[in-house]
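Quick one: structure below, then a few questions.
Every protein chain except one is present and positioned as in the full complex.
In order of appearance the chains are A, B and C, and numbering begins at 1 in each one.
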């Protein structure tokens, strides 16, 4: 039988907030003293008490009391034990509602910082891998069909860009997270001459919440982090999917490092890219936390409702999952063996240069659509003859268009790559420039 | 930095499966012996070893080894320590893939049983409350507007019906969960003369999985449980919402027992229906687990992929959340104080009997739509005069329709209830019958 | 600027319900007459009027009036035009709430029937393809790594099983959909001697709703269909994923028929498996409808609330999407070209028979775990020597275990398949039996 107190308790998970809670309380005590709401030495007592509680918590000697339902009450009760009735003054001009909102924002600020560092580390791993494999080509795909040849570095830089946007989203969310709720009381503001700007400065927040009711009802910052995390997981899952594909016997493009793979309990020959699969699978988990908390917040009347306690576990798990997926992915890229020959062979096979041949005709004045049709026929012919495009002779080319001349035979993987020099394209020099810019950007921000 | 082994390990959460794992292994060992695949005394050794491991696990003395990534490997390694190389024979004709699938199905079977018991207990609490408050009336609402009077018992029976359907859904899911995967090997079946029907009987399963590939790839049973749980949480959240509304000063219909409420850290007068709010909020959490795992399973090629390891945490949390919400709700209903007078007063106020007056005219031959229009005018008149319908005199009635006669003044809350005698309606005798049937049904199944 | 009436109107989408609305109204009119609540000839007038309205709707000559917000009011208003004031009697003992609930259930019953037919057609296509390719082998995969050889028919039967479960889920949902809400009034039941059992029989429903409040508040049947559809889309997306993989140059196992593929606007050589990609992508869409409507229904107080109007568009789109995906998939399988040689070549390559070699040792008394270890070493040796397992000679085998004898060289793709004869396995005779049973089952139910 579920004990109702246990059902309602948040201590098992909100203890993670302890350091933010103490940080906020110390700032609050100082502000109260500065404003003359409590005495200077009362504030000192409180700060000293809180500091020693923090030490207990960090050392693991703090005596948790499950009968106190949350971390806030646990710390408060302990403060009473340590400094007596003056502990009761800490709650002047503050309620649990603005206190919890503050703690969550302090937690999230740090989490965003960590997330952004995790993304940078992954971006660095992508860049390192790209630079180490500068000249390597592979087929580019659309619809999982070989389409046009690419440089591997160019392919990896696509992910660099995705993660760059992710960082932007987390940074934008941070602006809205660094808003001070403290001083909002339970919902209506407080009847004390609190100095909220001072609190904001002390805690390093950008601004103060402009409306007390909103300040205690708002969990947008949680939703926004979760949404940004969900999008980042889309990117991670796409990269993971490619690692799984590339590790297959059919592609054979890469081999995942042993520590990121597992064997089989029954098939002795196997090396499974388990870590990549797990990253891919965990995208669903993060989506679920977003979806769930949107539903939880939907249609709650103002101001605080207990439903909002559900913000914590889902957020904590999202932060941890994203962090471990970023690190795992960075580690996995670091130990990835690139099978250069297989990649390049695949990039030379088949009809992957058909677009280049169409562009050849275009440059001789044929409208693109017409050139496209000509190539379609030419490819059909080659397939029928079981020849690759490189195996056709000039006469065969010319039977499809008189505009084909001897130089058509010089169209190769290399010339195809070279040709795509426009910014954003896969030409070696263009990619080289992109690598440099990416590296510069990454270092500038550290 | 995330250690890759730790990232992939499932031991922190799959240890919960230990008893199912041992149960399955014992059945497997017996089958192997029965079929002469291993010797009788080898099987005995294995069974004895597993039994003593189960004891260690139950007593908490089992030496967990985090370097073994899951509970299955932990048990297997321990079995080696206990009985030596013969332990290696247990894995004959079995792979981790069909083993894990089996464990999850055994777990889920028990979970479904527990869930259904939890629902029954809540249904019982609803019935008890309904019977204790047999005659109590309250307003029925549509669009949260008072619509027609109801018996409280009738209102509570609506939830009884919802939960009855929930039980049906879980029971239907059970049919598809009790299908034996064991004997499917890693994916292709096993090259030993295993007796899968024997295994099914031993483990109490309805049938054997008909396709080895499907047996190790299938997690429908997890999704189906989660979907049924999500729908059950819709019902719980609706009931929770009503308890929150009814606890407000504005409604004032009920008072939640003290152990299910909390006070405020700042407002001394408050009694907040926290447990109801939490149940409401947790609906989102359960929806999220469903959504997340659907996304995880989407587009996975056959057969087993490591992504599927994500089935566990989400399912465990759904099972636990649903269970604690059911129990909390049942407990809360048990201690609920019904403010009968407030309910009934609300059921008498205003224009709640307008439909009854329209039906009065219909019985005198007026088409319903016309009667409806007449009443609309009559209500508008009464509002303008600031009178309730009961405060109008016969003359006023007759100024809207000559068909109103003296007996129109006998239309009351009581007559309104009485009139709805058709099956499913709120008339006292109809509700009484419904209560009896519900009680009978509930007892019959226990 | 959004016109509020337009914002609230459901006519643009609920007109799809017209035939169910008329069907329900005709049954209601007949019941009213049978019970003497209206006159026989009034009922006849109403039925005649409704019948002619149905013809107008079917012919497309029905004069829709956007100012009437929904299909129900449109039909009612038209009935007035046709038969005058007696039309107003149709609404006796009925409200929009139970009427809409009825229409949705009638719609869903038909939709479930269609869905199940669509699934059967797809199962038939799977069986046909399996039977046409009886002897074809391909690699079986776990973690997208080649694991053990399979018969293609066995692989296809795995999907047959998934869709069989889907049918079970829809059928179970149908039980809960075929429950009559009519006779529940707005929420409290009706003050007329209605015969709800008669209505249930007329409309072919299994039972009557036992609680009026529940009957108008319940949309479980919508959620349950959506959940079953979401799970079915998981299966479709897995099959779609495999078709995409198999169509790639790397796998090269199949070629999708031209009408299910598209070319590229720029790359003349491409044949993209677009239809399969779309099926895969549409899984997300169906998940979204489920998630969305769960959130919509969450925490609604009893009884009817206008939020519930959101049940329609999402359900209609789910029904249509699932139906078109099932048909597209069945059609695509029908035109699929199986590249038998590529499949079988892949099933012979590499170390896919390692498990069989381990099982060989087990049969000579080696515990499975030990045999597994031996094979691991043997495979590592072969990789180093760049040989396949079939290219090793007896001496090399024996250097890993003296138990290897000459017959080890007879282990082949064929013997591997043959060995997995246990029920559910991939042995040709076992698969043949499974095909027959599947065919029999499918025909029996038609």
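Brief remarks on what is shown
Throughout what follows, contacts are C-beta pairs under 8 Å (C-beta built on N, C-alpha and C of every residue); 3 or more make two chains touch, one makes a residue touch a chain.
Note that the coordinates shown come from a computational prediction; the quantities given were computed from them, not determined experimentally.
Contact with the undisplayed chain is limited, among B:319, B:346 or B:435, to B:346.
Note that of C:107, C:192, C:221 or C:260, the residue touching the chain absent from this view is C:260.
Looking at B:89, B:154 or B:298, the residue that reaches the missing chain in the full complex is B:298.
In the complete complex, the hidden chain is touched by one of C:65, C:134, C:206 or C:306, namely C:306.
Only one of B:12, B:66 or B:263 touches the absent chain when the whole complex is considered: B:263.
Across A:71, A:215 or A:254, the residue that sits in touch with the chain not pictured is A:215. The set of chain A residues touching the chain not shown comprises 85-93, 97, 140-144, 147-150, 154-155, 157-162, 165, 168-169, 172, 175-176, 183-194, 196, 208-218, 220, 223-224, 227-228, 230-231, 233-234, 237-238, 240-242, 245, 280, 283-284, 287, 290-291, 294-295, 297-306, 355-356, 359, 362, 367-370, 372, 416, 419-427, 430, 434, 437.
Across the interface with the omitted chain, chain C contributes residues 1-2, 4-5, 7-8, 69, 91, 94-97, 185-186, 259-260, 262, 264-267, 272, 274-275, 277-278, 280-298, 305-310, 313-314, 323-324, 327-328, 331-332. Residues 139, 141-148, 244-245, 247-251, 263-274, 277, 291, 294-295, 298-299, 346, 349-352, 354-355, 358, 372-373, 375-376, 378-379 are the ones on chain B that touch the missing chain.
Just so we're on the same page, only the chains that are shown with their structure count from here on.
Mean C-alpha position of chain A lies 34 Å from that of chain C.
Put simply, the C-alpha centre of chain B and that of chain C have 24 angstrom between them. For chain A, the set of residues that touch two or more other chains comprises 264-267, 272, 274, 277, 291, 294-295, 298.
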